[in-house]
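All protein chains but one are shown in place.
Up next is chain A:
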């Protein structure tokens, strides 16, 4: 027995409420973030990730308050992503009680930001979020590219090379989302997950596409991920975190129960 594979529920927070869109439309309200975080903690979540999708800068205080409230009563690691652009954003989130921050577009625009952040706050709190999309054609060798702006804008950057570079710059962990699968409930892009996980020495969290409990187990066993992240299957009470862990255990995966 040793290190457990982690299950990380993700809460997309917009103006202080948890929401979940399917392919970026049809945003459904899923409730109060503090209440949901508390429930996930009691069900055995290994960490909780908040993604601040609030578009306007004025409302950024809302996520800080959410994190403060959750951190006063939930004692597991908390990650906050979305809109992290400068060192001050990181400091603010850590002071609110976050343990890690997710950096996405800001890393693409200026990769040195990741280096500066890791030097300042330590690699343990720097998660680089990668949104990747398959760009190879049928019959070609698999190739994935980094996209920004919620998967709308290609960057021309090769996803595997990018992950390695981010690790070299001091990222402590990679949060990998398949834009092809996100919101589809058809499972992780396992080839992508495996390619990234085998290319870097740091932990990889698989994200995007979970529709059932076998998808979670597949991400670990076939995708070689160290942790799996999912949102909607937990929010709408299709499954509890505990059910997910029991299922993963039944497939031979070590989990914290």
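Quick notes on this one:
Methods note: a residue touches a chain if its C-beta (ideal position, glycine included) is under 8 Å from a C-beta of that chain, and two chains touch if they have at least 3 such contacts; residues count from 1.
Following the convention adopted for this analysis, contacts and distances are computed from a predicted model.
One subunit of the complex is not drawn; among "Imidazole glycerol phosphate synthase subunit HisH", "Iron ABC transporter permease", "Lactate utilization protein B" or "Response regulator", its UniProt record names it "Imidazole glycerol phosphate synthase subunit HisH". From the set A:72, A:136 or A:250, the residue in touch with the chain omitted from the display is A:72, counting the whole complex.
Annotation: of A:12, A:46, A:131 or A:145, A:46 touches the absent chain (contact as defined above).
Although one chain is not drawn, the whole complex shows that of A:52, A:145 or A:173 it is A:173 that touches it. Within chain A, the residues in touch with the undisplayed chain are 1-6, 41, 46, 71-73, 75-77, 94-99, 121-125, 172-173, 198, 201-204, 224, 226-227, 256.
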